[in-house]
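Every protein chain but one is kept in place in this view of the complex.
After this line comes chain A, so read on.
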């Protein structure tokens, strides 16, 4: 049932598969970015075809840029910087990976970054260790070099108060994965920080008319609002009348149903339909499958777990995988 598809180098800390699962990017402690490919699309054996040193320190996270914008990855580095590297042929030079943009920051660190494609543009959301969120927009769809800061805000419902001394350990961002012409931009974001107001996951939506980002839903019950968030994951929606978002905190993995249309106050209706406990401690990562019905999670108990709702709407753990030598 299980089959090894790639062998990683010593010191590898993070990995990411591209949109079609045909390329694997990994980052390592010595700042090396490795790209794995398979010889043809029907093969499931991947070998490393490229290694390039992108940073002096370690790479903490690798994220692929959506394929509509080329073959490129964003690397979050240990000094908190964010680098965009791209595979490109320029003029008469051979194919190579080149740095196309570096988002430097002096005092704060990038904790998570995710890309969202809307009908016309590419947006990048970065969450910082001081609790700030920055949304950048790509100016030229052909070149990943020019980004414009579209908005900067904090992950709080109350937009007036600024939390100055926030210190965040981690953040998790997940875009609404819906594709299509009429789809607006929205994402969900949660922090693991010492500032309770910033922690709970909020759904942010871009208000085209006023060119601003608004929090349209908060995915936490009043008593859970200060809980540190480990991970969030927005499920693909292939036809459900509502959205499904998973939020992991130390209390477990909550499954939320989020209404599609805003109510009178502009907020989306939310309902917590399940609280799943399994990993015990921290949840490292959550991923929805392509139908948006199965949630895969992994966490500090070292297990991979699969969750599904049954016909009665009850969420259950369907299977677990225990890594063994």
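Just so we're on the same page, a contact is a pair of C-beta atoms (placed from the backbone, for glycine too) under 8 Å apart; a residue touches a chain by one contact, two chains touch by 3 or more; residues count from 1.
As a convention for this text, contacts and distances are computed from a predicted model.
The chain that is not shown carries the UniProt protein name "Nuclear pore complex protein Nup85", picked from "Nuclear pore complex protein Nup85", "Large ribosomal subunit protein bL19m", "Embigin" or "Ran-binding protein 9-like".
By the touch rule set out above, chain A reaches the unshown chain at residues 1-17, 19-22, 24, 26, 28-29, 36, 40-42, 44, 46, 67-71, 86-89, 95, 120, 140-142, 179-181, 236-242, 284-285, 287-291, 293-294, 296-298, 302-306, 308-314, 316-325.
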